[in-house]
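Here the complex is missing a single protein chain, while all its other protein chains stay put.
To keep things simple, chains are lettered A and B as they appear, and every chain counts its residues starting from 1.
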Amino acid sequence: MTPAQLSELFARVRKNHPLVHHITNYVTVNDCANITICAGGAPIMADAIEEVAEMTGIVGALVLNIGTLNHVQIESMIAAGRKANELEIPIILDPVGAGATRFRTDTARRLLEELEITILKGNVGEIGVLAGADGKVRGVDSAGLTGDPVEIAKAFAIRAGLTVVVSGATDIVTDGRRALLVENGHKMMGGISGTGCMAASVTGAFAAESGDTVMAAAAALAAFGIAGERAAAVARGPYSFKVALFDELAGLKPDDLNSAAKIRSV
Amino acid sequence: MTPAQLSELFARVRKNHPLVHHITNYVTVNDCANITICAGGAPIMADAIEEVAEMTGIVGALVLNIGTLNHVQIESMIAAGRKANELEIPIILDPVGAGATRFRTDTARRLLEELEITILKGNVGEIGVLAGADGKVRGVDSAGLTGDPVEIAKAFAIRAGLTVVVSGATDIVTDGRRALLVENGHKMMGGISGTGCMAASVTGAFAAESGDTVMAAAAALAAFGIAGERAAAVARGPYSFKVALFDELAGLKPDDLNSAAKIRSV
Partner (left out) sequence: MTPAQLSELFARVRKNHPLVHHITNYVTVNDCANITICAGGAPIMADAIEEVAEMTGIVGALVLNIGTLNHVQIESMIAAGRKANELEIPIILDPVGAGATRFRTDTARRLLEELEITILKGNVGEIGVLAGADGKVRGVDSAGLTGDPVEIAKAFAIRAGLTVVVSGATDIVTDGRRALLVENGHKMMGGISGTGCMAASVTGAFAAESGDTVMAAAAALAAFGIAGERAAAVARGPYSFKVALFDELAGLKPDDLNSAAKIRSV
């Protein structure tokens, strides 16, 4: 993976405006819609069982987020996910709060079992729980993990047959064979609600334009992280940071990934 | 319709703070609430079947938006709409994504059949689909129309007995007899989620204060568009544009419509 490949992928997202279908929580859904646009994609939010499969049939990626889960939504996730699998559309799963309640843990596991998830993106606590490692979750925030997160993520990626993204100060992206660390970002991203959800949306837009899911996820996280770095430089506090985060991602040029992405293999 | 009439209508909205009841999607609902306030109205969001008719009974306008449709919400829309019809309260319907899925197309048609909609506001693709013209929809975005949109909108307005608003770079407002073009606005309005939904909210506030629905819709779209023009002048990117869009609409004076509205008959 070369810097030029990252830029080319980002340029494709910006040119093709891939549709990203979200079945997501009602807390950060507006942020997810807007960040998808800023990345270059086009968001669709639809969760009614009557239409999710049809909607998934026309998109480039499907993002499933269990942040405000309910039993109606689960069935829609399964229906949309089956359609995505049938059409080989990448699915990004964000298991928000897995480990915090049985309902979330069980639902995340069910989605992993019944669907072929392409990219599983969570914080270290959520991934730890789902990987069967000793993940600790405090509400919907991670409270750490016992063990080396890179090794846990690699082993889980191979066992589950997907790409695992562990978000954090340094993001880990691995399909079990390759493992990349993405060191872009800023701590202010943790000072607002929704940056984790937004990262999944951006990842969806990139995954829609590349069959190399490890590269797509790393490129998406780098782009989002660079926007965060630039936003932090102009922010007066968390919400002006949020405003700037959208502005900066929208203003980011594909070529900026060449110079500013901090991605390394481990 | 004179510029003075536009200003007088806007001044009435600002003075009377009409209640605008929304049954709308969970993606842009906060934006709809805030833009209603910035226009001069007072938003109410309520969608439970137990209360929608009672809530509609006290408001100046009802806005129905199918952006994140589900079958429970449809029944609430019908119940609220019947109450609005009984009390002759104007209903604005925003058929988000009609044409994208059968569920949305069928629901928009059902609402048009079972209720007397006052103003139908959509993009050219959505209106094209509902008018039986060759509307093209990509997700929830318009992908164009075969034929002259003004003529299609006029014919559809007469056939359906309502005012049609076709949103776009130039907005079309017609009841079939009169047709107005509103040329205010800025392309940055297309760079964020929710401006279409917000336009319907502002239209609701104006329609609550005037029986002339063509004028009300045109005045609302002009006011919203002028705010967009002014916001674009100070924005650093899409989200600072969004912040400024609310600020500018709130700061807009009724008299500004005199000088800045670009409305012409065709």
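The working rule: contacts are C-beta pairs under 8 Å (C-beta built on N, C-alpha and C of every residue); 3 or more make two chains touch, one makes a residue touch a chain.
These figures come from a predicted structure and were not determined experimentally.
A.B. asks: Of A:69, A:153 or A:257, which one is in contact with the hidden chain?
C.D. replies: A:69
A.B. asks: Write the list of chain A residues that the hidden chain touches.
C.D. replies: Residues 25-28, 30-31, 67-71, 97, 100-104, 138-141, 191-194, 236-240, 242-243 of chain A touch the chain absent from view.
A.B. asks: Residue by residue, what part of chain B touches the chain that was omitted?
C.D. replies: 19, 26, 29-30, 33-34, 37-38, 42-48, 50-51, 54-55, 58-59, 72, 242-248, 250-251
Everything that follows uses one rule, which is that only the chains that are shown with their structure count from here on.
A.B. asks: In whole angstrom, how far does the Cα centroid of chain A sit from the Cα centroid of chain B?
C.D. replies: The computed centroid separation for chain A versus chain B comes out at 33 Å.
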